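Please find one structure pasted underneath; my questions will follow.
For this view, one protein chain was removed and the others were kept in their places.
We call the chains A and B, going by the order they appear; numbering starts again at 1 in every chain.
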């Protein structure tokens, strides 16, 4: 794709086009990081990158960057073409979507797929090898369901969804539009509900379902459990990384981001725009407000207000935790000092 | 199902029937939470629920509850039929099992299943699409093995087990009766055993097996490893949630409950009735006594006595941990006070 074409795409995109400088309108055939880019490749640069080292060695032919005079001068001196935008990362994402295509899959239903007669499949879908689709399932248009995925029965899937290989979708799951479910993830598995009775555990049947709203993306090897009654719900645009556990009956708002290995226990209620870093845990029935940020490994065991930034276990405000943890390292000194004072 | 039939089932069950009050013997066709129940649905109520709010808005036609005068008066005034039992949750579980059926699966062996000639399948089993069953495997009666599950070879499975889709059962696994293995879980995978030798890692072959005793339930995307020699054993009635790691040679007692993302390292020995909350870790070869309770994210690195309640990392008695953690928050104040005293 010619540099002029790339600039047209960026102008029509959402990265906030500012300016561009073309030394030679060559064909760009790939994308890479600054360090490993070769000629005819595009790369991108942000202010917080370790700029100078990488710029000195890059062989990229086109660089997307932000409005930074020092960088622009450097690129001009090196005669590297550039595009200046407000958000270089978004421009790079838009260009990657055009010049690199990961999977070349054509629509069609593989003959080894086992689809119940009572189920319906919309137009333009790919149903891969050995996919199983049980009774009374409705699948909309433009869905890609990859080999080995099992959709048990009574599932509703809207349009434009990707369900990667070896996933399992249990009954009473609704997946709306433009969702991505990565490989080997299980949606609608039974919630973990057992009632103690005379030293044993009696199973509480989990008869509810799961609703994934539009634009939800779920990572690899995740578990989204269904509750006793009602639904586990994940709000529009929420993105979930790998190996995450969403317990039964959890309600998650819109546009949240959860990193890998997060665990959310049953019945927790999470607001909109919540960011959970890796390995965070949330206790059952806890309410987490809108736009809360929880740092990695933190454990939330009580309700958290809108906009709070929390850390530690049990979680406390991040600022308070930073002060305490800095003293934790000095505890031996403190204890010694205290003994000295006490001995006086 | 008529309310009078529901009451018969509860009387014959294990929830401790006390009393009932029927305003109209209507047909109950579903179950739900108090908040979302509609007419013709059953719900349940415990003392620790946020009673008044939910009761005021419920439209349920029948409510299972405990022997609480205030609630009973309220229900009578609202003309809602009720069943009074000692344990409402158990009664609700029993009724859910009757009126809601998650999966309607009929026995039968799917023609796409690949079953070795040397293996045997008992009566009344469901073997789903694309199931693979290798050599010398014995499968008893009334088992449900869902699509995509792979049973490698030399596995013994008793009666009345559910193995959900895309599980993998490795050789030398014994699964007794009435077990549930949820989707995409792996039983009998090789233990993680490597011997350091001149800066590299030599593999110790894992030739042992796994024994799951009766009534064991294992969640989704779990790993139960096999040891070098001997067996990894999970005791009768133990229930394990999603994304749990059970290392090679671990011995787990009866009627334990492990929440999601727990990890138990190789050779640990866990007693009966042990409760581990989410994301707990247990070091290799540690012995955990009977009825120990470990709170979430706790790390057990040394033996724990029967009945102990532990928290933190490394785990200490819960009471002690609660006191220390409450002071952790005040460390900056303490440090400041100490400096002031020191300066005097």
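To be clear about the criterion, a residue touches a chain if its C-beta (ideal position, glycine included) is under 8 Å from a C-beta of that chain, and two chains touch if they have at least 3 such contacts.
Not measured: the values here are computed from a predicted model.
When the omitted chain is restored, the residue from A:140, A:158, A:237 or A:314 that touches it is A:237. Which of B:186, B:288 or B:304 touches the hidden chain is settled by the complete complex: it is B:186. Between the chain not shown and the residues B:30, B:128 or B:148, the one that touches is B:148. Only one of A:122, A:165 or A:196 touches the chain withheld from this view, namely A:165. Contact residues of chain A toward the unshown chain are 14, 31-33, 36, 43, 87, 89-90, 92-93, 96-97, 100, 102-104, 110, 112, 128-130, 146-148, 164-166, 182-184, 217, 219-221, 237, 239, 241-243, 255, 257, 259-261, 273, 278-279, 296-297, 325, 328-332, 334-335, 338, 341-342.
By the touch criterion stated above, the residues of chain B touching the omitted chain are 112, 114, 130, 132, 135, 148, 150, 152-153, 166, 168, 170-172, 184, 186, 189-190, 192, 194-195, 197, 199-207, 221-223, 225, 228-230, 243, 245, 247, 261, 263, 265, 279, 281, 283, 297, 299, 301, 313-314, 316, 320, 323-324, 327-328, 330, 334, 337-338, 341.
Convention: only the chains that are shown with their structure count from here on.
Centre-to-centre separation between chain A and chain B, using Cα means, comes to 27 Å.
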